[in-house]
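What you see is the complex with one protein chain gone and the rest in place.
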Amino acid sequence: MADSPPPVRLTIEGAQVVVPRGTTILEAAKQAGVLIPHYCYHPGLPVAGVCRMCLVQIEGIPKLQIACATPVAEGQVVNVFPPEAVEARKGVLEFLLINHPLDCPICDQAGECELQDYVFREGRAQTRYTPTFAKRFNPVEEFGPDVLYVPNRCILCTRCVRFMDHAAGDAVLNVSERGDRALIGVHPDRPLDHPWSGNVVDLCPVGSLISRDFLHKARAWELDKTASICTGCSQGCNIGIETRQNTVVRLRPRSNDAVNRYFMCDHGRSHYRWMNRGDRIEAPLVRQDGALVAADWDEALRQSAELLGGAGGDVVVLAAPHASNEALFLARAVAGPRFRGAFRVERVADEHPLPGVPGLALRGERAPNVKGAEMLGYAERFADQLAGLRKASVALVLDEALDGIPTDALAAVPHVIYAGTMLPEAARGAAVVLPVTTVAEEDGTLVNRDGRVQRYFQARSGPGMARPAWWALGELRATLGRGEPLGSSAEAFALLAAEVEGFGGLTYEGLGLLGAVLGARAPAGVTA
Amino acid sequence: MQATADDQPVFTGDRRARLDAIRARYPTKRAALLPALWLVQEARGWISDAAMGEVAEVLDLTAAYVKGVVTFYTMYHQHPVGRHFIQVCTTTPCNLCGAEGVIDAFLTQTGCRELGATSPDGRFTVVEVECLGACGFATPVLIDDDFIESVTPENVPGLLQRYP
Partner (left out) sequence: MGFPHAPHPKETVVLSRHFGDAEARTYAGWVKRGGYAALTQALAMKPAEVVELVKASGLRGRGGAGFPTGMKWSFMPKEKTKAHYLCCNADESEPGTFKDREIMRWTPHALIEGCAIAMHAIQAEVGYIYIRGEFTEPIRIMQAALDEAYREGVLGANALGSGKRLDIWIHRGAGAYICGEETALMNSIEGRRGNPRIRPPFPAQAGVFGLPTTVNNVETLTSVPAIVAQGAAWYQKLSLSNPKSAGTKLFSVCGHVARPGNYEVTMGFPLQELIYDMAGLRPGRTLKACQPGGSSVPILNREETEACRLDYEGCVAQGTMLGSGGLIVFDDSADMVYQIMRLARFYAHESCAQCTQCREGTGWTVRILERILSGKGAMSDLDLLLDVGEQMTGKTICVLSDSCAVPVASGIKKFRGEFEAYITGARKPVLAVA
């Protein structure tokens, strides 16, 4: 086994810190609980060292040094807040504000703006760049179908340029001109339409690169943010769902070094409007006099249990590969010994990798839980099972929208229990309809293509009487006498982990916010 | 400067051969960018967005990258200029020796009237530039590729006559 070099011990703002050799002072400071103000530095991008904001004092070195590019040294004593460094950073902020317009009232970044944040912390109360000096003015530019560039606000940190060049491998953004005339630019023949280009909006510390989709939709401080997992494909990028008054207004990546580092693709990012759809099933439905009528949960569950309990033949579960592990597991449980599980998934030919992050791509498999479905006993044989429905007793449809399925496709089976979010034509012949919540409206877990089990959390409340599928199926299971009712998705997961190989040893607490790979004995996830 | 038709590629024939010879001097294709841009300007008189695209393709770079480089260096023209391009230094050492009078003389005598503008007859463009590195020979002036020393307002008319 090779000897790794010994770690380095240094002092940052009076706190002793021990870090691996080669760590920068800025990263080491995080361990000491000190956030050194910075703009151009980003852990997912190569170091630039241009904003000059992270200037710190290192004892024994006369000039201030930039923390983002200075490696730690044994015995170093670093001071972040001595007067000289504070003055220097105050100077940087003042320089940034001489041309940066006072756009806060109309700027989307307000409330989550790093320029605002550091100016409030360390900047001058009043600028000395008097009103008689004109600020630089350039009109807003459309860089691409979604990304707008407001040149006046740009602080030339170059994160966007470095992202497109090094992470996306497609240098379509440049720095143009020189001095205080410099701007970010594109070439007219190549707009910013790369499949991962939306990340530049996240990376921009100020409101210079903004999303047309999000333009003037909400104020940052109005947003509630919840950890979740993107359902656009099987990569399982960690995201945050951001809502305003229960409406999802934005999806943004959440960092996870093992999956998506700091990024998400444009397809996933824009894939949220469906979470706000109003045409939802809002109450359980049962059949009465040949028509579906609203009922309460007790009645709907009673009738469902009767159908499942009395099933003499196969119980086919047609599940969508975005259903949670908990729901898939419990659906199999209520289906009993004659369970036949099937799913179908949209497969697109092209994948769109982010070359700078190995193993990260917008996958051709356009669903988040294909692996989970497979591990829980479902096969990608949707068409077959559909064709063979006449041999089954009950069809339990779990969150499948049945797009493109002929309206009489489910007619062959005697009884259909439809658990879903919207009611398609093909399901109108169902015996019972159970309104369930979407991934945005419940807690649960999904398994990505690399076998990582990841938690998602409830970001908004579901409509009407919709309940999580795990709850409804858990009640069914209890009614069928196959176990106790479940009080939480965590309990459902615990049940799953006890019974399904590969999930053994995993708990919600252990999964935390970063998940864990299946088959690992001890959970690898780090709690929040 | 001889112009080639704008819709034709620049790097064909002899010019392509020259570029290939230049590329051989460096271990990367990117390093041939500044020389390649000089070749384009020699051929066309300026560097258009389309020409930047051609250079990008020849050197395996993106057009945006090439544009970032073109806009950094002041000697590359991003739009057409007069038949004769006049650069007058007015930085402090020359400024002390009357450079502003020289540039005024050029503006008046060429009919350009404004820095950066081309004269109505398309013959001249006059720009003010920073130190030309000939401070002891104030005021130095570049007209096209001719580096002319010790220019005074008095010899401006005679000088201009040499550039039809």
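All chains are identified by letter, namely A and B, in their written order; residue positions are counted from 1 within each chain.
Note that a residue touches a chain if its C-beta (ideal position, glycine included) is under 8 Å from a C-beta of that chain, and two chains touch if they have at least 3 such contacts.
These numbers were taken from a predicted model, which means no experiment stands behind them.
S.K.: Give me the chain B residues in contact with the hidden chain, please.
M.R.: These residues touch the chain not displayed: 25-28, 30-35, 37-38, 59, 61, 68-69, 72-76, 87, 90-93, 95-97, 129-138, 142, 145-147.
S.K.: List every residue of chain A that touches the chain not included in the displayed model.
M.R.: 47-53, 55, 63-64, 66, 69, 87-88, 91-92, 94-96, 98-99, 128-129, 132-134, 155-156, 175, 177-182
Please note the rule applied: only the chains that are shown with their structure count from here on.
S.K.: Can you give the whole-Å distance between the Cα centres of chain A and chain B?
M.R.: Comparing mean C-alpha positions, chain B is 51 Å from chain A.
S.K.: Inside the complex, what are the residues of chain A that reach chain B?
M.R.: 170-178, 185-190
S.K.: Looking at the complex, which residues from chain B come into contact with chain A?
M.R.: Against chain A, chain B makes touches at 49, 52-53, 61-68, 71-72, 74.
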